[in-house]
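The complex appears here without one of its protein chains, the remainder shown in place.
By letter and in written order, the chains are A, B, C and D; residue numbering begins at 1 in each of them.
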Amino acid sequence: MQTTTLITNWDFNGYWLLVMLALPLLSLGMNVAFSKNERLPILSSALLFASTFIALFLLYSTWNSSLKFNLNWFSIGSNSYTITLLVDRISGLMLFVVTFISALVHWFSVDYMRDDAGRNRYFALLGLFTFSMLGILVTSNLLIIFMFWELVGLSSYLLIGYWFNKESAAAASKKAFIVNRIGDIGFVIGLAIAWFNFQSFDLLVIQESLNSSLPGVTVNLISICGLMLFLGAMGKSAQFPLQVWLPDAMEGPTPVSALIHAATMVAAGVYLIIRVSFLLSSDALLVVAVTGAITAFMGAYAALFQNDIKKVLAFSTISQLGYMIIGVGVGASDAAFFHLLTHAFFKAGLFLGAGAIIYAIHKAYPSDDVDAQDMRNMGKLKSAMPVTFSAYLVFSLALIGIPFTSGFLSKESILLGSMHAASTQGGLYWLVAGLGFLSVILTSFYVVRMLALVFFGTRRNSNEKAIKESSVTFKIVLLTLAVGSIGFVWSYNPFSVDSSWILNSINLRKYAQTELPHLLTSVLSLICISVGAGVALLGHKRDRLVPKNRSAVIALSLNNWYLDDIYQFIIITPFKALTRFLKQIEIKVLDRVVHLMAVSTAVLSHVIGWLDRHIVDGFVSASVYVVGRTGILTKSIQGGKVQSYILLAILGLIIIIFLVI
Amino acid sequence: MNGALLSILIFLPILASAIVAFSPLSQKLTKYITLLVAGVQLLIAMGLYLNFSQTAGEYGMTSFSYVEKVKWFEFSLANYGKISADYFVGIDGLGLSMVLLSVLVMVIATISSWNITDRYKGYFALFLLLNGAIIGCFVALDFLLFYLFFEFMLLPMYFLIGLWGGPRREYASIKFFLYTLFGSILILIVLIALNISTIDPVKTAIEVDLIETADQYSEKVETQVHKMLNFGKISSTMHVHTFNLIYMTDPANLIPGSILDTEGTRMLLGLPLRLVAFLLIFIGFAIKIPVVPFHTWLPDAHVEAPTPISVILAGVLLKVGAYGLIRAGIFIFPDGLIHFSWWLGLLGVISIIYGAMNALASNDLKKLIAYSSVSHMGFVLLGISALSSEGFGGAIYQMVSHGVIAAGLFLIAGVLSDRTHDRLIENYSGLAQKMPKYTVMVVIFFFASMGLPGFSGFIAEIFVLIGSFISPLLPGWMMIVASIVLVLSAAYYLWTIQRMFYGPFYYRLSDDRTIFTDLTKREHLMFWPLVVIALLLGIFPHFLFDLINESVSQGIDLLSAQGLVNLKSIIK
Amino acid sequence: MMLELFIVSAFLFSIGLAIVITRKNAIFVLMGIELMLNASNINLIAMGGANGQGVFFGLFVIVIAAAEAAVGLALVLKIYHHYNTIELDKVNELKD
Amino acid sequence: MEELSQKLSALINDLGFLGAEYAVAATIILVLLFDLFLSNRRLSESIAVTGLLISIYLLVTSFSGPGSTKFLFQNMLLLSKAAVFWKIVVAVSALFCILLFISSNSKFRRSEALIFILALLLASNFLIMSSNLLMVYFCIETISISSYILAYFSFDKKGTEAALKYLLFGATSAAVMLYGLSLLFAITGTLDFTSQQFVDTLLATKALPLIIISILVLAGILFKIAAVPFHIWSPDVYTAAPTPIVALFSVVPKIAGIAILIKIVLALNLFGQSAINWPVMISTIALATITVGNFSALWQSNFKRMMAYSSIAQTGFLLAAVAAFSEVGLSSLSFYAIVFALANLAVFALIQFFEKSYQTVGMKDYSGLFKKEPIAGVLLLVALLSLTGLPPTAGFTGKFLIFGALWDSYSISENNWLLTLLIFGLLNTVVSLFYYLKVPYFMIFKEAEGSGKNSQILFGLENYLTALLVVAILLLFFRPDWLMGWINNINFAF
Partner (left out) sequence: MMSDWLIYFLGAIAILSACYVLFTSNLLFAAFALVLTFISIALLYLVMGAEFIAVTQIMIYVGGIIVLIIFGVMLTNKLGNEPPRSGSHNKFIAALVSVSMFGLLCFAIVQMNFSNDMIGGSLLQIKKIGQVLFTDYLILFELAGILLLIALIGASVIASKKDAA
């Protein structure tokens, strides 16, 4: 038997890479094995922090020379399949951000989930989730990416459905997984096309063969391959029209939402499309950009009038992911990547902040009659939770994209890219840019509305109780993230995207660095922001942020464009009808055919048996009937058996004679 | 010593069956004997695996190991020549993987049969008989021997379903029996035709005095025999007709002017006879696989069969069909495969989607799993018809993988019906609260079955999909349509989880909450090996691929070359 | 002349057949059978053949006819004993 | 006078070749005498068995001796290896039936029956050997008359009715055959159907009369082997007659009839130059017989009645082998006939056993009997599976050979009828499974109604006999070459 040697060109960093991957898995294993241990969550957090340090170390050590090695996996026929592990600057950065945010979420959850009975299961799943996400990052092999991609789906399913006793959580988890799977169809098709064209899944090999433009590789097919992979990304990153799962995913514990929205799941899609963007032709890029723009706008619009704090954040995520996709679509992958990183910090912060608030309200009202997530039950929390408030403010501003925040830098670079694309290529790119800016207005409106509803104004809940900051852990985590959302961290000149060290260091498709759009973009976006914020503040003054009457515009926003209903109507209902129909086919047609065959066999046998015994009699009685009618013969004929036999035999003889003649 | 291993593998259970049937053993002793037999088989099979070498290539297309060849019978039949059959067993990678799968499933099924006390003697005797017959199918290299074991599986199965099954067991068992018998009759028709058309070059050489003993046989003699045969120099009384599956694959062994001769011009219903024969044999095995629309026996059989039998049925028996299709169908009629690949692929895709849709509409847990089997076995057909190494390898991988996973799935259904005797999904809710460990197992197997990476099903399905896309024969849309099953399988499994395990607990039929006990130690014992194997194969595919690679790559090369040649000569 | 004889025999044969089929009484049926045998005998004896084969055939046919009639009538008597009639349409206990 | 003495010396010479027949004839006389004067049943029975054993011994020695084809008694008989082979099969089957008869319920057990069984056997022996149309007719009638009497041997109302019906039906078909024979004789001018004259004159005959005459001639034989459309007598007779007699009917006349059918059809086929397409004709009859037999059997509730239809269907398979019109077909036919005889006799032996022990008649009466008689149940199952044609029973091998022969003939003649016969014949197997499994189904799956009677007999002679047969059935699957080696000694007339 030929044996497969698993590992070749192995080096020191490789071990650390594996250790980093193994730590979350270790957390998973421990939590499964000792499912009653109350101390384990802390150990899990520690493991994740250790993993973060390793990631940091890897980032450092691979900054100048990327880490890459091959594992022989297996071979089918004469084709061998290898796993290529690759850590370059992009994945190194992502590794760090993912492990870091995951570690923070772990730590945050130690307190947040303290009273939950299934705590260990929760931490186990967090470990799995992190592991799967890291898996996507460390390889350049599409097949392996897809494997971890699916694992991410699984862990999100399990985490969203963490409180499985709740019907809504169960439904949401299912929805998330299935919608993701729709995207996965695209991914699989993309895989097939890639193998068909390149006989390799390794992105590096694919890129190389693309550059050397091998004969027989059809450009269109490659572009389709890219688009198919983009379909996969659309599922994971909640792009239109597959964004419906994300708002429902709020059914999971809030820290999980932080993880999903910031660092793991939705990031995976964007990361993938950034990685494979070289496959996309200009037409395909336009598709990507338009999808992103539509998503950005739809998400922002849907966030406008939500009352559930987590829903607002969820829709804002959709919108921001739309921006990232715009970035890829307009050819500014680096900007998209930049936004991915900054977004990870402030969105994690926002969710954890929201978690802290919810936790506090929940503490104050232990009975379930107060919806702890409804912003209408909040208000005036600025004084009650000052630390949370200040952190939350930073995150919010970053989300809007106010200067001095990380969000300003990254969003600016995307808008810049879109302006550039619009000005050079025109056409639909103008729509992309337009929607981008329009969404900025909407974003600033809903963020300001959220801030106003949560922290300012008056408490709208009737029986007022003392709400206070909960735990030190929460504060530390929030403040850490807040630091990460400040512009200086990402660029020494917080006004200039160009001076961002990230953008300068990563090797991705660059946006054009021209002066005019640069300034224009900044000014335009600032105007947009002020418009949105102004309207919101005006609304706050007049106390009309929670609209009393539901006009069509508001209803459209509240119901997320009625996407769920539309899908229910155009897909799910017909599909269910189809399955019912097929079931009927199965029972009524296929099985019935078999039954019919059985029955007809039975009937035939009866008929033959009957004919065998009675044909003559039957024939006789028939002729008697006829004859009796015509009155030629009287009824004198009755069944006489043995003679009927003889008659039948002779008749058979005559029939055979006629047959043979 | 190696020589007799396969025979031991076959006849040990048959012998044990006789012992169990005719001696007054207690239930406990009987089941331990059964387990012992399965265990010994597992050990032997592991030994076979560890010592397996693919270098020996003396038996044609793919190399076979552990070959035993003993003359079974040989008699002359008037002017027709001689008919000879051998007790000829041996395994290549494909056969070995199937043997490994079946002994594993047998062990699990034995453990699952632990609580059978009703007429236990008959049960275990039939069970062991079935065991032997299945192994026999996988190792037989003589078509008659294969057919013997193939048919021989029917009867124990019929009684096992009919006597120990659910309420509609009699209907299901007779349906199963008639359906599969119908299939095997079609196979028999082709089997007879093949026997008429094929000669054994070695024995014919002896017959025409080219050589004296089989040892003297060499390639030179072979060429000479073929040449003589081709020029009609061998009179028909000298022909030694054979059932040898390997000789049948070589068109040079076909008697010129015989029914299935590749040079023949015989047409039936507008098709060359060889293609008709392929269709017959295909339908015969398609019933066993089962392929839509020949599948309707499966849901009934599964729903009514006792759990261990469902496990064997899904885990191994369906694979016998697929294995037969490969070994006796496409290796012998590569021209048929190439000619009909579009239709085969289409049937595969239809099975995949149709099975999944029906699973989605099922409200009976076992029925759902049964339909998912239809869907998964559709991948096997799609992979085979692709005629690419990825597709073919994936198909074989799927056979093993589905064997492991479907076994687990039916055990899962069995756990529940053991406790409540009720499998209707809508009667349950929130089982996760009462039976958390069971729920974990359900989640594991459901996700494994829907092709989650890390489990064997993923590798199999992804490569079948890729293989069918890059196939030279199948259009790309088939793969795209087939990949819709990713969503469908997720939908029916997750919906089931949502309905049965999530949400608040209730059970519609009874207020007795004590019946919902979590998994026992014995049940853990049957689940975990399957989980481990599924994971192992999912993460380290080379364990299996290294085994079957030889069959796959040589098979594909020869099939496509030979098939095209044959096809050209039969369709002029 | 041969032809006419054969036509006569065919006629007799057909009448015999008609008797066998139509007449209810078992004895009638036996008569019909005898008639059919006789029809064949006409053929055989008319043909004669080398060494008189036809004649001998006819001879043995007569022997057989006698034996058959004996057994048949014995059975008819027994039927009459059991059923008190020999009308065949009433002798009908054997059904599926 | 010279001629006469020559003839006489030839006669005397020829007499020496009929040892086995003398043994049977002598046994008939002895049984008759002993029955008349001593009326000791046991004694008569042992005489019959001994006589048959001697006859079989003589046959076997002549079979293993140098086989040469020989005309006896002025071309009246043709003694060949094939004939001896069939005679052995028939004789052994008859011996088995007599043993069955001996162990049967004393109600039917009258030693006169032995005389008729032996007479039937004697006539079968001559029928197998005959090469003369008169001989054929005479033997068929002798078999028939013995059968009519034997059918009466349940001595009750139903038996009488069955016997009368049998007689009327049989006599009519014999008369039809006789008329056909007379016309055939008119054409050929000879009764010796192996002669050149026979062939030459028929070759000059037009197709239409030939068809009509041939089919008339076939009528009597089809009646004897119970093939469509002359099959209708058998269910009634099988239901009413005592089981050993039914076993006899289902095997001995059938095999003798098939043996002579082969001879006559081959003669009429005129080496393939006949104006009639015989393969088409025979395969039509075969297919009709298989189908009618199988489908009628499906809904029978009386086991013996079902077996009647089953043996009709089996006849169809035998005819299918004839339809192949090749030596291969005949070799296969020989194999199948033996296997059929084994399985059929085994089934009837078990029917008798169950009748005797549990008073079973209908299939429902077999409910739950598996628990009480597991061994007999298994034996029954194997025998029925052999009739179905499933491995690992010799029935499978037999079917395999027959359909192989059909394929082979198809590959030579490309006659689509043969292929139709092949495919539908095999598919009929599926149908047949349904009813063959019915009794085992009742035995195994159903619970006995009421308290359930218990057997008085623990393990009868029937069971030992059946066990022997079943072992043979299984053995012939695994070693078909043993029997085939035997069959290969035979040179079928081609």
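Everything below uses one rule, namely that a residue touches a chain if its C-beta (ideal position, glycine included) is under 8 Å from a C-beta of that chain, and two chains touch if they have at least 3 such contacts.
This structure is a prediction, so every number in the text was calculated from the model and none was measured.
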Worksheet entry | Which displayed chains the hidden chain touches across the whole complex | A, C, D
Practice prompt. Would you indicate which residue among D:43, D:60 or D:76 is in contact with the undisplayed chain?
Written response: D:76
Worksheet entry | Absent-chain interface as seen on chain C, which is shown | 1-8, 10-19, 21-25, 27-28, 30-32, 34-35, 38, 41-42, 45-52, 55-56, 58-60, 62-71, 73-78, 80, 86-87, 89
Worksheet, complete the sentence: Where chain D meets the chain that is not shown, the residues are 4, 7-8, 11, 25, 28, 32, 72-74, 76-77, 107-108, 110, 112, 115-116, 119, 122-123, 126, 134-135, 138-139, 141-142, 145-146, 148-149, 152, 154-156, 160, 163, 179, 183, 185-190, 201, 204-206, 208-210, 212-213
Worksheet entry | chain A residues touching the omitted chain (full complex) | 616, 619-620, 623-624, 627, 633, 636-638, 640, 643-644, 647, 650-651, 654, 657
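The rule is short, and it goes like this: only the chains that are shown with their structure count from here on.
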Worksheet item: So which has more C-beta pairs touching, C-D or B-D?
Response: C-D
Worksheet item: Where the CA atoms of chain C average out and where those of chain D average out, how many Å apart are those spots?
Response: 26
Discussion item. As a quick test, compute the distance in whole Å between the mean CA positions of chain A and chain C.
Written reply: 93
Worksheet entry | Interface hub residues of chain D, defined as touching at least two other chains | 164-165, 168, 172, 176
Discussion item. Where in chain A do residues touch at least two different other chains?
Written reply: 609, 613, 641-643, 646, 650
Worksheet item: Can you list the residues on chain D that touch chain C in the complex?
Response: 133-134, 137-138, 141, 145, 148-149, 152, 157-158, 160-165, 167-168, 171-172, 175-176, 178-179, 181-183, 185-186, 189-191, 235-236, 239-240, 300-301, 305
Response to the item:
Seen from chain A, its contact residues with chain C in the complex are 609, 613, 638-643, 646-647, 650
Response to the item:
Seen from chain A, its contact residues with chain D in the complex are 601-602, 604-606, 608-609, 612-613, 641-643, 645-646, 648-653, 655-657, 659-661
